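Just one protein chain is left out here, and the rest sit where they should.
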Amino acid sequence: MHRKNNWSSVSNWLGRYGTFSALLIITASFLIFIPNFRSFSNFKALMFQVSMLVIVSAGLTIVFSVGETDISTGAIVSLSGVFAAFLMVKNVSPIFAIVITILGGVILGAMNGIMIGYLRVPALLGTFVTSIIALGINYLLGLGSSIRITKELSGDFYLSLGGGYLLGIPIPFIFAVIITVILLILLEKTKWGLRMYAVGGNREAAVTFGINIRKVKLAAFIISGFCSSIAGLLLSARLGAGSPIGGDAYTLDAIAATFVGVSMFREGEPHIGGTILGVLIMGILVNGMRLLGISYEMQIILRGLFILAAVATAGKRALFRTKLF
Amino acid sequence: MDQKENGLEKFFSKKKISTNTNILIRYSTLMALIAVAIIFSITIPSFLTIRNLENLLVQMAVLGIVAVGLTFVTIPGEMDVSLGSVVTLAGVFAVSLMGKGFGLIPSLAAAMIVGIISGLINGLISIYGHISSLIVTLTIGAILDGVSLLYTGGYRLYKGILPSYLFIGTGKLFGIPMPVVIMFVVVFIGFILAHKTVYGRRLFSVGGNFNAARLVGINPKLTTLLAFVFCSLCSAMAGIIATARVGTAEPFVRFGYVMDAFAIVFIGTTTSAEGEPSIPGTLLGIIILGVLSNGMNLIGVPFSAQNILKGVIILFTVLISSIIRNQKK
Amino acid sequence: MISRDFSMTDNLLELTNITKTFPGVKALNAVNFSARRGEIHALIGENGAGKSTLIKIISGIYNKDSGDIRINGEKIEISSPKEARQNGISTIHQELNLVPFLTVLENFWVGREDDFTKMFLNKQKMRSQTETIFKRLEINIPLDVPVKKLSVANQQMVSIARAISEEAKILIMDEPTARLTADEINILFSTIKKLAEQGVTIIYISHRLEEIFQLAHRITILKDGEVQGTIPIKEATVSNIVNMMVGQNYENRFKKVQIDPGDKVLECIDLCDKTKLKNVSFSVRSGEIVGVVGPVGSGRTELVKAIFGDNPIHSGKIIVDGKVVHPKNPASAIKNGIALIPEDRRGEGLIMHMDVAENVTLPTFAQWSPLGFLRRRLDHKIAKEIAKKVDIRMASITQRVRYLSGGNQQKVVVSKWLVKKSRLFLMDEPTAGIDVGAKAEIYNLVSNLVSEGAGVIFISSEIPEVVNISDRILVMRSGTIVKQFDRSEASEEKILNVILGGEIS
Partner (left out) sequence: MKKYLSILIVVALFVTFLSACKPAVVTTTEPEKTEEVKAKAYTIGVSAQLVAHDWSIRAWEGIQEEAAKHGITVIQLSAGQDPDKQLADIESLIEQKVDGIIVLLAETAVLDQAIQKTTAAGIPVVFVDGGYKAAGVIQNISSDNCQFGEAAAEYIVQQKGEDAKVILQTYPVLEATNLRSECAKAYWAEKYPNVTILEELPILGPEWTADAQAHAEQMMTKYPDIDAFGVCSDLFGIGSSAAVDAANMSDQIMITGVDGLEQIIEKIADPKSSMSLTFLQDSKAMGSAAIVTMKTYLDAGCTIPMTDACKNIVPEAQFIPGIMVTKENAAQYVK
């Protein structure tokens, strides 16, 4: 009995504050042991590196909050970058290219939403299909190689979106902050957010509350698609090219970050704040490992283990047991 | 306990479709296959040749075996996206052991053991840790990739591969290429296991209703765990064949396999009334995907466009199966 | 007892010829129902009589197959909960419909925030409004805790308050008191009466007759989806209500065969689990039917699940056939010859998309598959025999159980244990939601079981049937057995009395 109690209290503590303390410990130890980590410019670099992931994960969190999941984010990120570059090569003005690209992201998101919300296609399956199609379009446009975005094509404006500074703050990071804040408000302060949580938390209740579950889910996926396309644009601007594989890593990273952050607020429920912390941890971890010169192979192993550890110690809800059929 | 159906919902799910049209829908996947096959064989002279059909099957062998394994995991509603990494790691181990002078059997055994272990890890963590198998297999996959890169130092392994090992990939048995033979053996075993044995019945019960299965004395967790192990075993076998075919073990991620394997299983689900995965369905999926990519290669469609076609086809099968399932509700 | 004259007041709500069918069962058959302004109208009937279906139609969760709904004489369509609310209808559902991890405040307003906020939540306003309502209902529940942290009673109060706060013209309450304490009930009742006096129409559903006598102006009795009649409370008596509920011909429905019980199949001594059960002690002999009654949440289900090894025991002994057993999981309980017919037939009893044969042989098929290979022919043979014996009406042995009627589904559940030749049957609401004929068949099935020497624990909310079928009756309340009746002394009134918290002599 007693041991059990002890354990449960420990695990509760871990579940609640484990991830956060992990963040503190990791950051602290890096600050102490890695001189380069301390430098201001590294923090700027760090900001650049986490921005896109923050945006994608924030969008994904919305999807999680309605009790679904989305594995098409990475594909949409990659596609958006290539798409925008492709348009600009075809002499479409940057602004217009951006608008169209975002529109594209929204459409793919809507495609997810309709399949999953209206046709009750399992989320994994639905978003999987979307990702394949996105991949197809992507390769069709760029034939698998990156499309350069030169100054001549896009002008400083576009590239500065990815690499520029505003008041000394990296512009992508500003975007990340803005989007995060908006979504945070949406989820925590508006009726829509409340309804999303209701749908994710208790479907039956949501029905009796008179909430239109389909609409809510559709909205969630559209938001996710929107975020992914924004991230894709910023990424392409940062790289100065639309890379066909640039965003692939985001699918796993975003899901991981959301899972890692899930324990923080609302006890085991998705929450933007938690997600952001999750992203920061992952970002800092990778950044630090780089500075430590840990080999690529070791990096992926460690990241994997870290995610597992976070997820295993976190979480009340059966951690998004997403059923396939 | 559902709201009023409206708009799309009504259009797709609530159209009262008579049983025969229902059957039409169910076999539409099969008909689609036949149609495609006919078109190809008319337009491409070299399509309907023994040699090409042989190619088709050989090229699908690795993927097919993986897909059969995946089917087992999906029956209880779980998923495994680490199988690509298992394919790689198993191949690497087998080849590297031969490089170190071990015989055929120990090398094969090693690959199999890799499969079993990774299956156990996936299963244990996701089932007994109550963690979504998606996130678990994603991370375990990443870890395995790291391991195989670490183990090989990134080198492509090919030294010391035994002829008997190569035979698995390139040899022929009664004029049938070995990979094809093995694939059909695996499909057959999978079919028996899933549809003709106690275990299979239990697996489907767990998938159908976890609690009901528990309350008749079935151990749902153990049942699911075994499915994970079987899946990874298949992946390991696929890894052996893949390496034996090229005569090289590459320590690269095999995410392509994951996507296609899922595509196959999903296509397969559309053939069952309940939208469940099944081995015959999977076999159909294998053949469809094979015919498609083979035919498109012959026409000279670049891989890029191939993805779109693949995606569209899966999209339709998904829509069909969702219509079927919504009717049942 | 409130006595007001309604002859002047008109019908606020009027339902005519409402019909609703689910696959297998006709839930409602041409139901006519009317409620006047400011009236407390009780709706009673056995489980599965169609009460919940009716109110779900009124509150827009189900869509009626046919029939009209009129409010103030004008015909309206209610196709979603939202529309119901727009028509001034709000509902307290039986099952707790709250979002566990949202706070009380959030749960209180989610889905109807538009009332006073366009987009952004105006927490202050929400808070103040909630507080006023809570004050009025004399509830003091902190507004900022997640509801999952609240007691069940408090959760219930929250959803009640939520419904009341909608200022509806028509307020529907489905078993609102099921989980409440005496004081809470009193507060609720006074509120209900106040509302009625303010002209709100209240449709009140409850199993507890004494509540109804306390509150209602009129009573409408449903049975098997049909209205048996509507009577003013003045003319109502327990007996005529019960008769209408269960039907005159109730006694002839089923003949109890007396078997003299053999030795003990099951004995429980001071059984406790982590949460609900407190020192439950009783025994079941072979050839004996032990009825268990008690309000929702009295621990009936927990008890059988504990015996079946699906609800970990904290302390106490379970003795099966004289040997002490420790069922850690259903598998081991099944080995000891115990069978469970679970309350949630679809959720726990059957695998809906598998066929009859597969379901019937589910616990047993492994036995006759020595090498682990299925023997479908044998499965089918055995399944056919059983199906014949218990007379499962189906197209073929390979029909998927999803398409069977409720009664036949239940027979499938029972027959899988017949194949297993279990000696102790734990039946949790075996007759819930199935029509009269099927019920009778289930009764016969049960008595056949005991005549073959099995022991049966028969849980039901329908006291008449329990009285009718059982040799002994255990009355449970809040996790313990408060009273035992022998068949001879058992009567519906006595039992009701105990259940409803009367003195336990």
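Note that the chains are named A, B and C in the order they appear, and that numbering of residues resets to 1 at the start of each chain.
Rule of thumb we're sticking to: contacts are C-beta pairs under 8 Å (C-beta built on N, C-alpha and C of every residue); 3 or more make two chains touch, one makes a residue touch a chain.
In this text the structure is predicted, and so the values were computed from the model without any measurement.
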Displayed partners of the chain not shown (whole complex): A, B
Sole residue of B:R201, B:R214 or B:R245 that reaches the chain not shown, by the stated touch rule: B:R245
Residue of A:G193, A:G210, A:G240 or A:G261 touching the missing chain in the full complex: A:G240
Missing-partner contacts on subunit A, residue numbers: 7, 11, 14, 36, 39, 41-42, 45, 48-49, 52, 139, 143-148, 150, 159, 162-163, 235, 238-241, 243, 245-246, 248-249, 286-287, 289-296, 298, 300-302, 305-306, 308-309, 312-313
Touch list for subunit B against the chain that is not drawn: 44, 46, 49, 51-52, 55, 58-59, 62, 124-125, 128-130, 149, 153-156, 158, 170, 242, 245-248, 250-256, 293-294, 297-298, 300, 302-304
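Throughout what follows, only the chains that are shown with their structure count from here on.
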Cα-centroid distance, subunit A relative to subunit C, in whole angstrom: 44
Euclidean distance of C-alpha centroids - subunit A vs subunit B, Å: 28
Residues of subunit C whose C-beta touches two or more other chains: 61, 80
Where subunit B touches two or more other chains, by residue: 1, 3, 276
Subunit C-touching residues of subunit B, taken from the complex the two chains share: 1, 3-4, 192, 196-202, 204-205, 208-209, 211-219, 274, 276, 328
Complex interface listing, subunit C residues touching subunit A: 59-61, 80-82, 84-85, 91, 93, 95, 97-102, 106, 109-114, 117, 119-121, 146
Parts of subunit A lying in touch with subunit C, wherever the complex brings them together: 185, 189-192, 194-195, 197-198, 201-202, 204-212, 266-269
